[in-house]
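For this depiction, one protein chain was excluded, whereas all remaining protein chains were kept in their positions.
Each chain gets a letter, A, B and C, in the order it is written, and its residues are counted from 1.
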Amino acid sequence: MKKITIGIIGAGRIGRLHAKNIIHIPEVRIKTISDLFADSAREWASKIGIENVVADYEEILIDSEIEAIFICSPTDTHIPIIKRAAEEGKHIFCEKPISFSVEDTEIALAAVEKAGVKLQIGFNRRFDRNLLKVRNTVEDGVIGEPHIVKITSRDPAPPSIEYIEKSGGLFFDMSIHDFDMARYVSGSEVVEVYANGGNLIDPEIEKAGDIDTAVITLKFENGAIGIIDNSRKAVYGYDQRVEVFGSKGSITVENDRPTSAEISTEEGVFKDKVKYFFLERYKDAYITETYAFIDSILHNKPLLCTGNDGLQAEKIAKAAKQSLVERRPVKITSET
Amino acid sequence: MKKITIGIIGAGRIGRLHAKNIIHIPEVRIKTISDLFADSAREWASKIGIENVVADYEEILIDSEIEAIFICSPTDTHIPIIKRAAEEGKHIFCEKPISFSVEDTEIALAAVEKAGVKLQIGFNRRFDRNLLKVRNTVEDGVIGEPHIVKITSRDPAPPSIEYIEKSGGLFFDMSIHDFDMARYVSGSEVVEVYANGGNLIDPEIEKAGDIDTAVITLKFENGAIGIIDNSRKAVYGYDQRVEVFGSKGSITVENDRPTSAEISTEEGVFKDKVKYFFLERYKDAYITETYAFIDSILHNKPLLCTGNDGLQAEKIAKAAKQSLVERRPVKITSET
Amino acid sequence: MKKITIGIIGAGRIGRLHAKNIIHIPEVRIKTISDLFADSAREWASKIGIENVVADYEEILIDSEIEAIFICSPTDTHIPIIKRAAEEGKHIFCEKPISFSVEDTEIALAAVEKAGVKLQIGFNRRFDRNLLKVRNTVEDGVIGEPHIVKITSRDPAPPSIEYIEKSGGLFFDMSIHDFDMARYVSGSEVVEVYANGGNLIDPEIEKAGDIDTAVITLKFENGAIGIIDNSRKAVYGYDQRVEVFGSKGSITVENDRPTSAEISTEEGVFKDKVKYFFLERYKDAYITETYAFIDSILHNKPLLCTGNDGLQAEKIAKAAKQSLVERRPVKITSET
Partner (left out) sequence: MKKITIGIIGAGRIGRLHAKNIIHIPEVRIKTISDLFADSAREWASKIGIENVVADYEEILIDSEIEAIFICSPTDTHIPIIKRAAEEGKHIFCEKPISFSVEDTEIALAAVEKAGVKLQIGFNRRFDRNLLKVRNTVEDGVIGEPHIVKITSRDPAPPSIEYIEKSGGLFFDMSIHDFDMARYVSGSEVVEVYANGGNLIDPEIEKAGDIDTAVITLKFENGAIGIIDNSRKAVYGYDQRVEVFGSKGSITVENDRPTSAEISTEEGVFKDKVKYFFLERYKDAYITETYAFIDSILHNKPLLCTGNDGLQAEKIAKAAKQSLVERRPVKITSET
């Protein structure tokens, strides 16, 4: 069995999630994890059998045994790490967004291209079986030419104010997945954005300069119209639905629920709430995306989610922000 | 517009239901309603525009203007009324069961046949759009040869003990609909019955000599196997589902609910309970069955639910009762 | 039984629909129907028992026996008829939209108010059991304060080009129902509109100066955001879904289907398409709205759908048209 040695940069929530998934892939060996707070990461790491924990990610980048890295550190560290990793000839899995600046992202992508390494962006939803089915069905022409694309994406609870202050705001930390999904399921680029936003949940979010509720309309290159609705707080759980309506029909995919049980009593009929959040809902998708990345390296297959996919989503996020501020539709171009 | 004049015998719950439906059929005029308690029926009747209320149904039978009658009186009156109505040349709509005695029913059917009048039995479910779809789908061969027929039929609350004492018991007042449905959706006759029964709801029902929970298995002429499950008390409402499984697939039909609303809150997901009871669930089917009867008379069309359908269901009910007592499968024959 | 005598103006599709529903209401007598093409209407009318068919609606308006009228003639006749009917002291049921001009509508409403007659607008969906459930659930506070309102409303096939040329266009003939629904389910007025439109179905529609696909975003007085998506052609039928998402949860209602049958075969699982169009889907709602109107007159109950409801929907339609042309969000005021 061909094996690959990797390093993980960042041992926060998402870094640990990837690590726990990766230890189950027989073809991969996690050699090193880096985290600024190496000491607190060490105990956790040793429990899942990873002995090498370092504070400085540079140790991973210069380790010639390591062929690929997962970048799970804060967004503002992504660009320098990508550039260095590309220099060192390492394949890169980078969490979304690549950066908060379209220009910076473009520079990093150029470095990746020059080095000839692979760069996969962590748009995990592309690997969800339901959303993949939407894409494939549209691509196969089953519903004809897409006319309307609808994406519902609501979180169960807002993140901390600290997070919001550094995340780039709702469009960059949350809607960015939906911007990618819009391109992914429609197979078309977005050319115009109009964003409606509101502060309906928590005044602290407004004070932090962000919104908590948004409805974004998109125009696609092919003339189709897209709708994304976002909320930071769906009290019933993580609401993730997609619909594409076209000239020959429509496809919808529903939320996953823990079980299919339906309980009927004198009071009414009860079903399970939707799965709580992304860790539950996209559990399998997170696993599949890491397999796909490893598989792409081992067998030199094309990536299903490239650096350009990251870049285009950022362009849409940027335009949405501008639209919200200027209260008008904003045009964008997908050229890199 | 061709019109028909009718009389209704019995102004209890089901007689009033039919009357209220019939007054909306422009082709029909209800001339007379008979009820032993004519005085108490009079007020109700005049409210819906029927002025002629009599105590003795014979007045309806000898009225030469009346072309058709609805028999909605207690089961033990059905046979003499059918025989007299047939003599008078009137078309007959009779509520189920025709009688508690297969032999009596056979005699009445012979009288009907001799007189050449139409006799429709009140198996209203045959006119439900969902159950009709099952029958048509099976008949069209979409699911191939039927192998397994499953009927769930549960009432929301037991009837009064007085009713149970006169109704012929669960098999005759409740399962009889399911016996008819088994023949209707499968298109095959029942040749053997095995009945399991229990008293799990109310000991008073046991004292009255009846059961409150039953599971009945059927063997059909074509080799298929049927299952009926009955309960006198589904606290969540009137549970009515049918499934036919065959060599090329299966068809299932679900309960109707008041609305399709799904409400998600922090506590869970809530849907409407099923419709409460037969009046709600089969509202349209009751209307359709009366239209069909009138239509059959006006345009001399074949009936969708004949006297023989009533007879066969009674044979199955009788065999089920015997099976329960003798604790063994009982054979039946559909020959009349 | 108290009875009411009515007249119907216009014997086109919707006029005939109302007439057929009304003949089943025992409390109502249809005395006269008027239609420019009285001769062709006469045969149809006599079949359902209405003998009096006239060419000039004025005959209805001056008939002192007639207490209420249904206006089912083309939109451009609504205003003069309403004004005349109000003068004559007749209660009015008027199909939507009242007119294409917010100013004209305001004048007509003033005449109605002065005369003290009742005016109900034909927003039939308000009487649909599913949509009524949404309104009541929101009103009861079950889902908290509304944040996002989503309305999907797609027709199965475009109307004729002739119709489009006279209808006021998609916003006035189709979305107007959705504008009313947005106000109805949210319980809040619309203060801003942004409309995206496209011509994706039939270039003839574009030539006629209209669009065939639209996504409209709304801002409500309470801060909530609304989304309406419209298509002239959903090949699978009349797609009518509503969702309200709020601070304490969400409610969704689904399409009605002819049956609940689910057929599983080797090829897949098949369900019925949604009901074909408004006549099928809102069959009961059309009946209920006429009952409600009659009931309101007979028992002097408040109307569930007033002239002001008609006016506000027209204001939104007008703003949507302006937004589409000027490619920017347009503010509106609900003051009359």
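The rule we apply is simple: contacts are C-beta pairs under 8 Å (C-beta built on N, C-alpha and C of every residue); 3 or more make two chains touch, one makes a residue touch a chain.
Everything quoted here is computed from the prediction, not taken from an experiment.
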From A:Arg13, A:Arg129 or A:Lys166, residue that would touch the chain that is not displayed: A:Arg129
Candidate in contact with the missing chain, chosen from B:His18, B:Arg126 or B:Arg154: B:Arg154
Residue touching the undisplayed chain, where the options are B:Pro159, B:Pro258 or B:Pro329: B:Pro329
Where the unshown chain meets subunit A, residue by residue: 1, 23-24, 26, 47-49, 129-130, 133-134, 137, 142-143, 248-256, 258-266
Residue numbers in subunit C that touch the chain omitted from display: 234-237, 239, 257, 262, 264-266, 268-274
For subunit B, the residues touching the chain missing from this view: 145, 147-148, 150, 152, 154, 194, 196, 198-201, 213-215, 217, 219, 223-227, 229, 231, 233-236, 239, 245, 247-250, 327-329
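Rule of thumb we're sticking to: only the chains that are shown with their structure count from here on.
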Where subunit B and subunit C are represented by their mean Cα positions, the distance between them in whole Å: 39
Geometric centre distance via CA averages, subunit C-subunit A, whole Å: 42
Approximate Å spacing (C-alpha centroids) for the pair subunit A, subunit B: 58
Residues of subunit C whose C-beta touches two or more other chains: 248-250
